[in-house]
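After the structure tokens below, expect a handful of questions from me.
The other protein chains are all here in position, but one chain of the complex has been omitted.
A and B label the chains in the order they appear, each numbered from 1.
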Amino acid sequence: MKKLFSLVMALAMLATMLALPVWASADDPIVVNVIPESSATGTSAEGYKMMQDWILENTGVLVNAIVLDGTDDTNQKNALLNGNTRIDVWWGSNWMLYGGDNDMLKNMKDFIDEIPYTMGYWENYGGLMSVTDKNGDVWGLPRHCNRVFYHTFIREDFMQALGYTEDQYPRTMEQLEEYLYKVKDAAGTNGIPADVIPLITRNRMDDMEYHFLGGYTAYGRSNWQDEDGLIKPYYLQDGYLEFLQQMKKWRDDGIILQDNVTWNVNTVREMLASGRVAASSAYSTDLCNQYINLRANVPGAKWWTPVEGMTRNGELMESQIKGEPAAMMFNKKTPDEVVHAYLKVLEFLFSDWANNYSAQVGLKGLYWDYDTETYGEEAEKLHIVKTLDSAAEQPKYSKDFWFSIGLPTEADCVMYDADGVQNMQNEWIRHQGDIFSAKGAFDIGVYYNTVELYDRVMMASDLETAIKEETIKFFMGEPGYELTEENWNAFIQRLYDEFELQEYCEEMTRQYNEAKGL
Amino acid sequence: MGRSKQKQAVINQKLTWKKSFKKYTWLYILLIPGVLWYILFKYLPMMGIVIAFEKYGPFTGVKGMFTAKWVGWYWFRKFFKSIYAERLIRNSLVISLKKLIVCFPSAIILAILLNAIPGTRYKKTIQTVSYLPHFLSAVVVASIVRTITSTDGGLINLVIKALGGEPVFFLGSNKYFQGVLVVTELWKTIGWNSIIYLAAMTGIDPALYEAATVDGANWHHKIWHITLPAIAPIISLMLILRCGELMNAGFEMTFNLYSAAVYETGDIIDTYVYREGLTNMNYSSATAVNVFKSVVSLVLVLGSNFFAKRMGQEGIW
Partner (left out) sequence: MVSDMKNITKGEKTFIIVSFILLGLLALVIIVPMISVVISSFVSAAETARRGQFILWPEHWDTTAYKMLFNSDRIYSGYVNTIFVTVVGTALSMLLTICTAYPLSKKDLRGRNGILAMIFVTMLFNAGLIPNFLLVKELGLLDTRWVLVLPYLLNTWNMLMMRNFFYAIPEALEEAAFLDGANQIQIIVRVVLPLSLPSIATISMFYAVSYWNAWFPGVMYLTDKSLQPVQNVMRSIIVAASGNLEDIGFTFDDVQVVPTSNTLKCASIVITTLPILVVYPFIQKYFVKGAMVGSVKG
């Protein structure tokens, strides 16, 4: 009997736990559940409450920001979207994954007019088309646009140690190569470290392609169209092999370190902060964000890059990144009044730049303020900000309620580091819009529906994976992957035979023509 | 002999349903929660396998299972055509075989050594220590492995450096990753796996060993002629059963130790299913691959059990 009783108790407990409802009274503010884009960055419970109350006071809306852990965050997001709480807003790298059969998104077409300030930011960047489908329905708020962030940065202090004058700074591929070999030979002299890393990259071919491919092929790192009107991917261009051979030569000659391909993001950042790197074709944010640490390690360190872009044989080497269909997405099941409430919050955050910045780092006056001391009235106009000393005593807060719409807002301020130097990330982020300094993608403005692509071409995703994995093997010169024309052509032929490359191209062409109205 | 057999027959005589219910009413009631649990958590998910034959959208819920488009063998075909199939199957089998070749005999050798030495205190201490890793969770063991193989203060690399070598990033290198998995498995299981052999060895009559000593037998004679024959049936049984699990290369360890850099040699079917399913949200594709693996495993298990029974052992049931 005792056993039965405890069994019943256990079942009762079970029932209660499973059935806990959320009772909302009529007077409560509207609640919106958001998964913000950034992962956890150490916000304390008080900091979170403070910002949540701030938004509540100013808009009457209670926003729950469900911040993800840095590890497994894609899994977590999917689990949350599948879970019991209704998630109203979230960010994703491709809205098409949630549309279509999944039918999870709310059509935002009629809501756009409510957020003039927010959308105003996007006017110059043309982001809206990345979230609009062929029927004109809008499935989210834009997050990306065409951007340039693969400048090759060079250490100015190294160049000076080698005796370069400013007009000799590398602006072409030939000059860059000369510099790299010089730096390698000069290792251990003149202040150049003995373990210098002439050129650092990320552990994949993409970064090198975006940096240099434009100098070897007609279209750079972009899809292109052959004489028969077939859209083909970038690696089928004439000149790609030559590019690959050049990169491999650099690796064989020690310009790019052997181990570089095994370094993960954090190792690359550590290297950039250590002072060993003479030139970088890694992701420029890595470099910019580490600049403070670099300066702490090597006080005279300074980075330089030709703003107008580097060239090879007169061609721009860098390729623009085509805007992805990333978006701020809204749940179809969210009632309209909740959407209105959230959009009110967005407008609040974007109507005044100070609000947006506060959502990022904490309240104005407590954590930061315009640096009118040093820069006078201009500070407020140009959004020159500084962190306040009182910030150290405030509860920790960072980014939980920062609902980013990307580049437009990030580029809209000026920040200086403690020693009066403009924060490098802040300085360079505005250059991400310098589309004159890099080759534009051939199919700019066309957003391929990857869901349809994978649907219709069975091997599409495997093809893309194969490219990533195999090109890097050629780069590394693994056995069986010697970089001869023969091997490369055999590889391409294999793509046609085993991975349906022809069907892939035909499907892309079909989508391209449809998008262009042909 | 005959009498007990008759008695057995009486006891095993099946009751009729009515009689059984009457005699065992409460027991049937006790069985209900357990049976319900099996139905709910084991059989109900089996129905979910249908999505391996459909184009199932991840967020469409149970309804989606009925409304999704039927595509038959599409995902299976796709898997086998892709470069993944060869790599995953190869990795799963190779890792599993490597583990078998290294860990299986080692447990036996450990048992033999423990059995060979006199005295009990030393033996018991060694045994206690050797079982310890079995009680650590896979995450803890993986964490220990990560820490001691790290290039940033890890024990192993420091030994290598002291010997004049270059530090190696074991967990990021395709050359060494499988080796790390095998050694970790050895570390974790050698003690626990030796128990069953030791248990069998306790049944050996010490008089046999004494007689052998008197006859002037050396240690290898004793092992070869006394110890091994006594545990040979157990060895065969364990080997056969282990072969039934050939497709399981060890998800927990691999999952906690692998990274994109070592997919080439470290990605096994189970880890691929996890990634495809939960991260990339290709539920149908992941389920199809899992179905394939489960079917192969099933065949292997049934086959190995059949062989075990043929050998006169009991098998799992």
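One rule holds for everything that comes next: a contact is a pair of C-beta atoms (placed from the backbone, for glycine too) under 8 Å apart; a residue touches a chain by one contact, two chains touch by 3 or more.
As the structure is a computational prediction, the values presented were derived from the model and not from experiment.
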Identified contact with the non-displayed chain, of B:Leu15, B:Ile101, B:Ala232 or B:Met311: B:Leu15
For subunit A, residues in touch with the removed chain: 1-4, 6-7, 10, 14, 17-18, 39-45, 66-72, 75-76, 79-80, 82-85, 264-266, 396
In subunit B, positions touching the absent partner: 11-17, 19-21, 24-28, 30-31, 33-35, 37-38, 41-49, 51, 61-62, 110, 113-118, 122, 125-133, 135-140, 142-148, 150, 152-153, 155, 158, 187, 190-192, 195-196, 199, 206, 209-210, 213-214, 216-220, 222-223, 226-227, 252, 256, 273-274, 277-278, 283, 286-287, 290-291, 294, 298, 301-302, 313-317
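One rule holds for everything that comes next: only the chains that are shown with their structure count from here on.
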Between subunit A and subunit B, centroid-to-centroid distance (C-alpha), Å: 41
Interface residues, subunit A side, partner subunit B - complex: 7, 74-75, 78-79, 81-82, 97-98, 100-104, 203, 262, 264, 455, 458-459, 462, 465-466, 469, 498
Interface residues, subunit B side, partner subunit A - complex: 33, 55, 57-60, 68, 74, 77-78, 81-84, 169, 172-173, 259, 261, 264, 278-279, 281
